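Heads up: the structure comes next, in structure tokens.
Removed from the display is one protein chain of the complex; every other protein chain stays in position.
Naming follows writing order (A and B), and every chain is counted from residue 1.
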Amino acid sequence: MHDGHHDHEPAGKRDHDAPLTAYQRMEIAVRELLIEKRVLTADEIRHAIEAMDARSPALGARVVAHAWTDPAFKERLLGNGTAACEELGIEMGSVKLVVVENSADTHNMIVCTLCSCYPRMLLGLPPDWYKGRAYRARAVREPRQVLKEFGLALEDNINLRVHDSTADMRYMVLPARPAGTESWNEGRLAGIVSRDCMIGVAVPKVA
Amino acid sequence: MSARFKPGERVSVRRADPIGHVRTPHYVRGKTGEVERICGEFANPEELAFGRSGLPRRPLYRVRFRQREVWPDYRGAASDSLDVEIYEHWLEPAAKG
Partner (left out) sequence: MRGYHDIGGLPLGDIDRGEHDYAMWEKRVDAMLVLLSKKGVITVDELRWGIETLGADAYEKLSYYERWIASITKALLARGVITTDELGRRMAAAGDKR
């Protein structure tokens, strides 16, 4: 039996006893048909899930930490995000990555107003709020208010740049390296770079 | 690659309004910005959406807009900007004056 009662059961999760929804049945039916027709194999599906589960913001954090400690790498990253990530052994597929740099006078923020484009190869799956309508609608129009809701208040003299991923490029923010981290190694630096820092709704904090 | 526009050039987004799979958001149509970079050439998503090849590839640009030019009621810094990827066929030279 279940321990407790979750009062906010997300749409995708069901008790073992609950009937399947029409969309869950559609997933089963489509998958079975595609496998029978040899369009896909069960192994391919399994491997694709494993590959996605293996991706997390830790990959992006590694890239950021390396850019902070290696200025030549940073320049290459800003010039060609995909090639630079591949240097670190990260598989990027056909993704065209643009890395945008925060500085003392500029803060960057990423959104996909039309759907949910996100640098998945580097950060894993996007959070629900990034895919949700409120963020997508408001990030382009009132980004400073959105950032305040995320707990980030920008000074008026900071230049806020919002990037809408409308076509073939994918974006990652290279946060500014905080003061007080000069002696840190890459592993420790990566530890303060969260997913939200690389989307641009947070900045790294020295605890 | 025969890109029509260069980085730094002022361009305006056309005001067309078709049904179909369009990757030019409504909020920039009719607005003027500056080419930030040429992204490369890509197959046309408007055609890919219908199972067609989308070829020949066409230039895609990142265009930088001033927030205050996009939203009349924008309340942020004058230098705040919005970078959007737009295909060449949605752009024309900025109106002079």
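Everything below uses one rule, namely that a residue touches a chain if its C-beta (ideal position, glycine included) is under 8 Å from a C-beta of that chain, and two chains touch if they have at least 3 such contacts.
These numbers come from a predicted model, not from an experiment.
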Left-out chain, listing which of the shown chains it touches: A, B
Contact with the hidden chain (one of A:67, A:146, A:160 or A:189): A:146
On chain A, residues whose C-beta touches the chain left out of the figure: 8, 10-14, 16, 19-34, 37, 39-40, 44-45, 48-49, 52-53, 93, 113-116, 125, 127-129, 131-138, 140-141, 146, 149-150, 164
Interface with the unshown chain - residue positions in chain B: 17-22, 25-27, 45-46, 48-51, 54, 70-71
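Assume only the chains that are shown with their structure count from here on.
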Interface residues, chain B side, partner chain A - complex: 23-25, 27, 39-40, 42, 45, 60, 62, 67, 70-71, 74-77, 79-87
Chain A residues touching chain B - in the complex, by the definition given at the top: 96, 98, 113-114, 140-144, 156-169
